[in-house]
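Every protein chain except one is present and positioned as in the full complex.
Take a look at chain A:
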Amino acid sequence: MTNLQETWVYLSASPLFHLTLTLVAFQAASWLFHKGGRNPLLNPVLGAVILVVVVLKATGTDYATYFEGAQFVHFLLGPATVSLAVPLYRQWHRVRASALAITASLLCGSLTAIASAIGIAWALGGTPEVLASLAPKSVTAPVAMAIAEELGGLPSLTAVLVIVTGIFGAMFGPLLLTLLRVRNWGARGLAMGTASHGIGTARALQVNETAGAFSGLAMGLNALATALLLPILWGLFS
């Protein structure tokens, strides 16, 4: 028994345990997703997050300790984002052919994301701090956090809202686009990347390379558009 305790004390302080926990939780959630006929409700990111949170709560581990191990996974987000240049390059002829359509759709999508999030949260009694934290929710986390801070929101709350937005978009975006008869891969990818950044892009890449390329592009462009537009819009209404 003491041996077991000692082992736990040692393991819970080493990065290996929480790194492995992250990987195992994701494998389990992916297995469930495939077993469940790829039902969007069984989204593997959502499932893995729930499993990790349950284990952290059960073992009384704080998030900082968990992150010491999980940071190695988290770190790879940067290189993965850089590598999106490959599908973008492969699909460049399609992107270039519809540059004007992309610009117009992206700007309208970006404005919709900002205005509807602020408008609805305001109408339901959200505080200015909540509104500022929510406004950049569709943008990739590092940019969203910087914008939220500039507007007087809580960057760490924004990070959570960004992830939830991404998961929600990845879960229901493809279904909604199919219902709306948006069948063009470029349009589907652009919509996923604009509304739900990297998580939507990861989902789009699983389905089709054109969709993945347009989604990665939309993620980058929406980060730029929101960083430029949101502070101006915020100034107009507050």
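The rule we apply is simple: a residue touches a chain if its C-beta (ideal position, glycine included) is under 8 Å from a C-beta of that chain, and two chains touch if they have at least 3 such contacts; residues count from 1.
We take it that contacts and distances are computed from a predicted model.
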Name the absent chain by its UniProt protein name; which of "Yip1 domain-containing protein", "Simple sugar transport system permease protein", "RNA polymerase sigma factor" or "Holin-like protein" is it?
-> "Holin-like protein"
Of A:T7, A:N39 or A:T127, which one is in contact with the hidden chain?
-> A:T127
With the full complex in mind, choose from A:L42, A:A148 or A:A223 the residue touching the hidden chain.
-> A:A223
Residue-wise, where is chain A in contact with the chain that is not depicted?
-> 22-23, 25-26, 44-46, 48-49, 52-53, 56-57, 63, 66-67, 70-71, 73-74, 76-90, 94, 97-98, 100-102, 104-106, 108-109, 112-113, 116-122, 124-127, 130, 134, 137-138, 140-143, 146, 154, 156-157, 159-161, 163-170, 172-174, 176-178, 180, 182-188, 190-192, 194-196, 198-199, 201-203, 205-208, 210-212, 216, 218-220, 223-224, 227-228
